[in-house]
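The complex appears here without one of its protein chains, the remainder shown in place.
Labels run A, B and C following the written order; every chain starts at residue 1.
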């Protein structure tokens, strides 16, 4: 058998540990846990890294893909810890990291007509395994926000807009994406649906008008709810409002380390 | 002097004319005409192409950049025809094409406080020179739209959102970007500003509420105005509404070839 | 039952037919036909439009979603014609349009090690139904291209890069996405894989070096192959080379209407 020199395995004299090295922007079909339907098929953008010891010249990029090929059709949410441990071992690394971004779909029921439709939520799982395993889960939720100031000062109407609220949490006890989504949808002027009939449109318009929220109100309400959840140890909350009266966005962010 | 073989100039036996070949996604600082201030500095994304005769193997990519380097600090709007003619000659081509995308800034005055601020509009110039010179100019204008149905069926309030309206025109007599922008801003529920004080916010909220527009209304009003302008020979109008009650957009498009 | 006024159904006096109006940028999970595995789960970005008669004020946006909800779990490729016909009927329109963009995954076998891995291809289906049904299918294929000029003039090595080749076709007899992908992968310097071991890396490096292609060569080879396929009636071929020696791209395009 022909021997191809293994340049990556050469020793390196520069004495620089590389914090993270690996493969980025892999698009891959995955299966994730679904609270209602057990599992769900989706497509992820995946980054996989290890820490590289100062003595080694290069990592072995193909091994990340070999491990991914073994796991992607499994339920990756449930198996992320063993997946990452396997990367750590195969790459002989002190630490391994994985980041998954994927749309997750939930069937929602319109408030009046009760018609069902799917809404998509962009999710993030960020896992790290050095001495111990850590998992951050996050989700971006589209909602409606209606401006309290605009309502107060105007005779009729109030400007409102689509906002994207992102919650990222570390927990000591499992939290469902669905739970985070519900917290966000209850902290805005109104939640969003893919399919609304006229009676629903009347409902969401009036609900938002009666429930005005500054970008600051959204992140504060969420902060109070997340702080009160004993499973969650630290979190970050962001809201980005696509202001309908400007061409820039309003933004607020709260970080909490419990 | 050393001779490097000119592989691109080899003859090609496959008998396939290439409609467009060249360089894409060049980022370059340019100077453009400004109705009020004479000229304006901005940064463009530029694509430059020629038609390639079936007998030639390759075009000479570096010549596009050589011509661009001679022109970018000139007023490119005023000189686009000679710029394109020079590309056509330098590349010995039957046809040459250029596309410029760039933000263009206009100082706007808030409706009540009269405070001034800059707003950015994404513009497109698309020029072609085969037998004769043709220029398409286009601009995307952010505006507010407020839903007539939501207003009609709801007791209070109405959902509204940021919309992006794009107008692209061919003309027989020069039309300013500023004129197209004014037409669009007069065909929505309300125009948008970067800087609004509270009295302005009251004004734009109430104006939008009193002036509801479906996505269909926006493109129809614009169509009537553009058709009535004898300088404009053909056009395309699009509106994309970032619905505040959905996570998808509403869209309408009218094409007119006079 | 409460009656909500149907503002969209009002008659319109402006006499402007809207070419396309509907919903854009819907993210939805879909099932598509797979030549090898029968079906494949993926996630699409979907646009749905109808033509709007000059006499009607607005279209009924919610109906697009109602039809989509009935079809997305079916095999949408096989059912696109009936799906579009249903939209046309439900919206009472003269013409209906649909555009789907989605990643499609194919298992590839590394050239030497025979290791298998998935590669993702961005696909487009664009369907129109006015008098008759028309379908355009397209796919973007990542490949390696190696510059013939750089190879010829340099003592050793040659610059090469990732290129994205897009083929869009209209046909009179069904063509698989897999067939288009194979045509593209055979018209570049070398095809691309997600997972390559060292023996594979040697193979693809040498294959690309022995098989240099200008951006012009890629689109011409593809043009000859597509013209020779009697099922295909018209097509567009594009190649975008992410030049490793520049920060802009090289680009070529051929359009063919048979």
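Convention: a residue touches a chain if its C-beta (ideal position, glycine included) is under 8 Å from a C-beta of that chain, and two chains touch if they have at least 3 such contacts.
Not measured: the values here are computed from a predicted model.
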Given C:3, C:132 or C:155, the one touching the chain that is not displayed: C:155
Full-complex contact with the absent chain, from B:105, B:171 or B:256: B:105
Option touching the unshown chain, where C:204, C:240 or C:254 are the choices: C:204
Positions on subunit B contacted by the hidden chain, ascending: 2, 4, 6, 26-29, 40-43, 62, 65-66, 69, 72, 103, 105, 115-118, 120, 194-199, 202
Residues of subunit A (touch criterion as defined above) contacting the omitted chain: 4-8, 12, 14, 16-27, 47, 49, 52, 57-59, 61, 148-149, 152-153, 214-217, 219-221, 223-224, 240, 246-255
On subunit C, residues whose C-beta touches the chain left out of the figure: 119-120, 142, 144, 146, 149-151, 153-162, 190, 192-194, 196, 198, 201-202, 204-206, 208-210, 242-248
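By definition in this document, only the chains that are shown with their structure count from here on.
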Most central chain, judged by mean C-alpha position against the global CA mean: C
Relative to subunit B, chain with the most remote C-alpha centre: A
Distance between chain centroids, defined by C-alpha means - subunit A, subunit B (Å): 34
Centre-of-Cα separation between subunit C and subunit B, whole angstrom: 25
Residues of subunit B whose C-beta touches two or more other chains: 149, 153, 246-248
